[in-house]
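A single protein chain has been removed from this complex, and every other one stays in its place.
Each chain carries a letter (A, B and C) given by its place in the written order, and its residues are counted from 1.
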């Protein structure tokens, strides 16, 4: 069986989404990529989480060809592939319908950076995609979902902004590994929930200063990070 | 004992409502129908869930005559019967006072379709019934509750819209089986909760396009469904 | 030891408040009355719930004299006593700071009857007391809390309206027994939470019609009740 270690990581990331309460019904999937071999491991479509084993995951090439696996891959496969092709630095992708992130997507609002919890993980507001056109929806819908995400990242470094809201749909998040992608999906939900309540309490609340944003973001990321143990 | 398999399915659906947190106190009931025999199995009235056994359920004809069972049927029996008579394609019905669905019913608003989570299960806004008149309330209240639901479905296919909000009361949901009815009751609560928060965040949020609605609904339903395993 | 059965009922009601999530910290207490003997059993003040035994409860006369018990009674004793003296039909009282009931008390709003969940237990809007004056607060504060409640019930039958919100404080609820008082405290919290969200969604939501209110309330209460098993 190909990619046993990555299969296990992707399985763990899928189950972590469930443990963190980010998945309603079967609305969720995680994948990982092996950049050296150009292969992606992804959750099968519509399979119950509690019965899923590493061997049930599907291996595909970056162009979508199935390389190993007898089950259909997640129906969102083509979105994941677009992200892997456009963002070469990422190693894992998750998609959920987690409650408050989806609420912002349904309200068609990007999530403003109102506090340091947000700034510790995301370097600015969480982008919102354009709504998709009837043409984009009619044909190659899942690949076009990826394209509309990539379009929203013009001028944004996906490694400093590891999440997005697809308008009227829900969030995608990513990271260097499937594990980090799942963690970003979890933190996104927390900051979306905080921003929801803060904007309800004070509809004219302002984003934090760029000084505070940079201080917190770069405390945990990049060459000058000081957080945690050396 | 009649209909042992259906009794078990209906018991399971009742207990699933409790497991999913859709039932407050004893405000909830599930039923199922055997179309060949024209018999309905329903929860008894005001019995504690943790002591309920399949044998405690009540079997009635479609006209409400009790065919088997020593306990009184759910006080909402006549509403269930109206739905089974008016909607020949359905096999199970649930009624709950689940929190956010009831909130929309109390606010007298139908739940707009703001996202794909909703569109994956319900083909449009969740209908709201008219408020009931004093006459409809005074006599045959439960049967009239069913009639006011049926009236709200003129021009709507109940199989593409398996739920409704009864004004100032709460939701009913249905499906091809008691299990599917309970699942629709659960998804309804999730989408009602999402729409509540999205409308709070952006009171002028718009429903999704019909292109996106159709794309998601028919991805999971009908002849061209592609979701899940073949 | 006096009143062993009632002590157990009152202990159970106190623990039920905790199990239902109605108690934050030690903000909660339940009591019961033995009308024949004119004796009240109440929780001791500031004692941890998990260590409390029936023998720790305090027995007092209806005038507040301690009859049995070595611990101080709940600091809210005098409020309970006012209620027992003014409302001769009640057998148990609970006080909590349950979240949404307290929110309505802090917002100084009575809880409107927006749906049948509410109407099944409370025959109309949940009353709100007047704010207490500096004089009422300075001396005999707890007894005056009871008096301000009783004043809010002029023209209201406390058996048809078994709960109240004390302005800027929180709810009291009662019933024929300590068990029923605790149940009313729980249902109050649920309907306060529903009404909170319904009014947020639709600030001009209207109370239900008197026809619907009466239909639901008297389905479960009074001589013509039809709910549950005979």
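To be clear about the criterion, a contact is a pair of C-beta atoms (placed from the backbone, for glycine too) under 8 Å apart; a residue touches a chain by one contact, two chains touch by 3 or more.
Note that the structure is a prediction, hence the values are computed from the model and not measured.
Within the full complex, the chain left out of the display contacts the shown chains A, C. Interface note: of C:54, C:67 or C:103, the residue touching the hidden chain in the full complex is C:103. Against the chain not displayed here, subunit A makes contact via residues 114-117, 120, 186-187, 190, 193-195, 197-202, 205-206, 208-209, 211-212, 215, 219, 226-230.
Interface residues of subunit C facing the missing partner chain: 24-25, 27, 44-47, 71-72, 75, 97, 99-100, 102-109, 131-134, 137-138, 141, 168-170, 196, 199-200.
In this text, only the chains that are shown with their structure count from here on.
Because contacts link the chains only in sequence, without closing, their graph is best described as a line.
With angles rounded to a multiple of 5, the C-alpha fit of subunit B against subunit C returns 90 degrees of rotation.
Look at where the CA atoms of subunit A average out and do the same for subunit C: the two points lie 47 Å apart. Inter-chain spacing, taken between the CA centroids of subunit A and subunit B, is 33 Å. Along subunit B, residues 199-200 each make contact with two or more other chains.
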